[in-house]
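The structure under discussion is supplied below as structure tokens; questions concerning it will follow.
With one protein chain held back, the other chains of the complex are shown just where they sit.
A and B are the chain letters, set down in written order, and residue numbers restart from 1 in every chain.
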Amino acid sequence: MRIVLTSHLRVNWIACEAHGMCAELLPERITLDDWGYPIIDERPIPAELEAHARRAVDACPTLALALERAQARRR
Amino acid sequence: MSGGPAPATLPRILAGVRSHAPMALAHHLELHGALPRFTRGRQSSALLDELQRSGLRGRGGAAFPTATKMAAVLAARGRATVVANGCEGEPASVKDRLLLERLPHLVIDGAVLAAQAVDAADVFITVDEHARSAAHAIHRALRERNDVPRGRLRVRLIAVPPGYLSGQETAVVNFLGGGPAKPTATPPPIFQRGVNRRPTLVNNVETLAHVALIARHGAGWFRELGSQTDPGSKLVTASGAVVNPGVFEIEAGAPVASLLNAAGGCTSQLRAFLLGGYAGTWVTAETGYELTLSSDALADVGASLGAGIVLALPSSACPVAEISSVAAWLSAQSAGQCGPCFNGLHAIATTLEQLRVGVGGPGALARISRWGALAAGRGSCAHPDGVVRFVRSAIDVFGPEFAEHSRRGPCPVCLRPRLLSTPFATPARAAA
Partner (left out) sequence: MSLPLASAVGPSAYWYLTRATGTVALILLTLAVVLGVIEVEQYSTRRTPRFAIDGVHRTASLLAVVFLIVHILTAALDSFASIPLIDAVVPFAGTYRPLWLGLGAVSFDMLLAIVLTSLARRRLGYRAWRFTHWLAYASWPLALLHGLGTGSDVKATWMLGVSGGCLIVVLSAVCVRAISGWPDQIRPRSAALALAAVFAGGLALWLPSGPLGAHWAQRSGTPKSLLHPAAGGRHG
């Protein structure tokens, strides 16, 4: 059993203004709802999507998107 | 622990409560005994230990273990602040107002003890702007006491603008810090950074009333009522089709029937119960009669007591009209900060009203369900989750009535005034 760091995307719903750039930059994990707000796929971000996720986080005009790291145990 | 022998029966909090006047300090001390002092150090952890052993959980709706919350505030960096939250935005609940109006000393005791437990320098007692008599009672009670203005503890009474969300933890903290009474994004959590960036303990006034009694009589005494997982007593607001609506103190796990008896029985045949308030769950009358008001039993049917609310809906009411009216009100009460919430709730409320008058179309319920899934969990506070729970359980319980309205449009009862109250109604907010 080892401890790994998993990355998850988190939205600050008060800051989010539905600009939608995150969904353009990470369509694998983010889609937009009826009103343009992001629906985040809860699965952890794999290594190959990490750079794209960081770019999506950086692109958000209101800094509403964040990449969080948490520890998880994996067998 | 101090105080005379305490009976392991009810009433506990409501002991000696008078119908029109607040309990004076002398009577309060005679009834409950002197307030035990817990100063810093070993003794304040004695209070925390006692609360931990008592299993007391918050009475504001979230039911978070009180001792755990206090320990987190104590462990955080900086001088703590205590907020005794008496803002009762939930229309179906009046227990907090009652406590502040009639038993102010019990609440202040609890607040002072909480401040000692977390080594706080400031206490804020928050009350709804419109609850004038509650504010008066607290003011007079504070003047009667000599433990509060002296010493390093500052106790202030603050009036908060009315609103369903004004009493939400982060909203109250936001307002006390000079902002609007609207929820804030929670990293960092308020037990670390709350009012003026200090670690803040927010406790419902009923929770603090329990703290005041546990400090005097002990965890064992508290646990003599209730069950292992849901100990002690609770205040419940019984309303709707009962003879004497009001606040009752029940043993945790008491059957619904006993609450209804205490409220003088039902005025007519019942269709359903609303448990937990406008963010709560509807159950059929049959289910409700069988229920006991303990957190486990209620969780089994997907419900909770919330801030202690049991509302009996008579068969003579129109459930669809009630649901539609409350949903519209809840949608307007949204703080308007989070897109999925104000958009989703507005869409749901609009569709419910369309359904009520029969123009919803065949997919109305499916659309409501979809928007519910989009709104729940995608907001900064639990408001959309609560509304979705309220609407979903209503659709489950009132299936036949919804189908009828969908086919035939409004019914004769729709024309009558609503049973469920929607106070401080604001004009419907247009979705952005």
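The definition used in the following text is that a contact is a pair of C-beta atoms (placed from the backbone, for glycine too) under 8 Å apart; a residue touches a chain by one contact, two chains touch by 3 or more.
Only a predicted model underlies this, so the values are computations on that prediction, with no experimental measurement involved.
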Chains in view touching the one left out: A
Full-complex contact with the absent chain, from A:E24, A:E50 or A:E68: A:E24
Positions on subunit A where the hidden chain makes contact: 15, 19-21, 24-25, 58-59, 61-63
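Heads up, the rule we're going with is that only the chains that are shown with their structure count from here on.
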Centroid distance [mean C-alpha coordinates] between subunit B and subunit A, Å: 34
Of all residues in subunit B, those that touch subunit A in their complex: 183-185, 337-341, 343-344, 347, 371, 374, 378-380, 431
Subunit B-facing residues of subunit A, complex: 11-18, 33-37, 39
